[in-house]
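All protein chains but one are shown at their positions in the complex.
Up next is subunit A:
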Amino acid sequence: MDNLLLSRLQFATTTSIHFLFVTLTLGLVLFVAGMQTAYTITGNPVYRRMTKFWGKIYVVNYAVGIVTGLVMEFQFGLNWSGLSKVTGNVFGVPLALETLIAFVAEATFLGMWIFGWDRIRKGVHLALIWLVALTAYASAFWIMVANAFLQHPVGYEMRGDQAYLTDFGALLANSNLIDTLLHVISAAVLAGGLFVAGISAYHFIKRTQEVEVFRRSMRWGLIAAPIGAFSIIHWGFLQEVVIEQTQPAKLAQMYGEPERMVAAQQAMEQQFGPGDWAPPGWIGVPYQIMMNSAFVMALILLVCLILLFRNWVVRLRVPLYVLLIMVPLPFVAVISGWLVREVGRQPWTVYGLLTTDKAVSDLPAAVVLISFVGFTLVLGTLAVVDYVLIARFVRKGPDDELFGSTLDQVAKPASAHSF
């Protein structure tokens, strides 16, 4: 195996793990913030239990999201030095702004929210979770600005072999940005909504005593999830128009249309000289998985939404099992969609500007093999441990532990210690 392949595998593995967790983070935070808002306004203790239950799962999920995020930030410099050498003046801007505007603020506010339960004034504590949500979405925005530049570089001019930033506004107005961002946000809403609905369904299957908590949660999830599912389809198809204009070869492989690919190859040979400019043909598979799973989810969720009427969704019981089984589906879809977008950009790292084999750092393959194995083992293990923890918290259901517990409630001083 060579350095290029290993570096790509390393990036793909770490990013996939990161993406799995942040998708749920982005989705769940809206529910936690919404439920806490309902509690603050109405004072109804059910909303407080809902906030604490989903908030607990949210923060446990957040753990792997943030630690993989730390790694992601340094990946570009480690393995993709060509990217900085050629486009550092442009690509570095959204990355820097993401860390300073979003990452730093989000983590600080989350720490304050976690330790502020029952200690910080109610209104301020509510503001903190909304600030966490706001900065999380700001983070998604700036990362997508950086990604849109890789897909369709704009706002720069080449002097020598380096790109220089000439128009910052063009980065934000990139045709590959807004539809994709809304697509990703829809995916997060779908993943979060289906997760909340599916886990609530699990508790109804188990004949939960917490009927009020899960009845309302189910309703929240089943209203949000179809909105996410239909928006994901809408913004997904809108992107195909842009892809046809800016990356015709990607669209040809997504559709699996050889004639289209031949035309795209000829056009690119004229522009960039001879070479194999076709992205891998297999991206058609994840494309189909993503698209079909989105249709399935949209239809089933719509039916479940209608079944909310007179609580048929619980009384019929079958929809409960269907909802629970569907919980992993949005995650399969986001990884598929991400593969389509990023593998479909090949052989380019920055489309039309820098090929992937020129972007990769000049490192011995053995060294990258060590780091690839290291990252995969450590992050993979943490992801598994985290999912096991989430499953335990899900099964345990709502309780009043974790948030707002005090030191003397969780442990006794050594003198009074019996074990």
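By definition in this document, a residue touches a chain if its C-beta (ideal position, glycine included) is under 8 Å from a C-beta of that chain, and two chains touch if they have at least 3 such contacts; residues count from 1.
Simple rule for what comes next: contacts and distances are computed from a predicted model.
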Name per UniProt, for the chain absent here [options: "Electron transfer flavoprotein alpha subunit", "Cytochrome d ubiquinol oxidase subunit II", "Chemotaxis protein CheA" or "Ribose transport system permease protein"]: "Cytochrome d ubiquinol oxidase subunit II"
Candidate in contact with the missing chain, chosen from A:Leu5, A:Ala173, A:Ala267 or A:Ile370: A:Ile370
Among A:Val60, A:Ala278 or A:Val343, the residue in touch with the chain that has been omitted: A:Val60
Absent chain, residues of subunit A that touch it: 60, 63-64, 66-68, 70-71, 73-74, 76-78, 81, 84-85, 88-93, 95-101, 103-105, 107-112, 114-120, 164-166, 168, 361, 363, 367, 370-371, 374-375, 378-379, 382, 385-386, 389, 392, 402-408, 410-414, 417
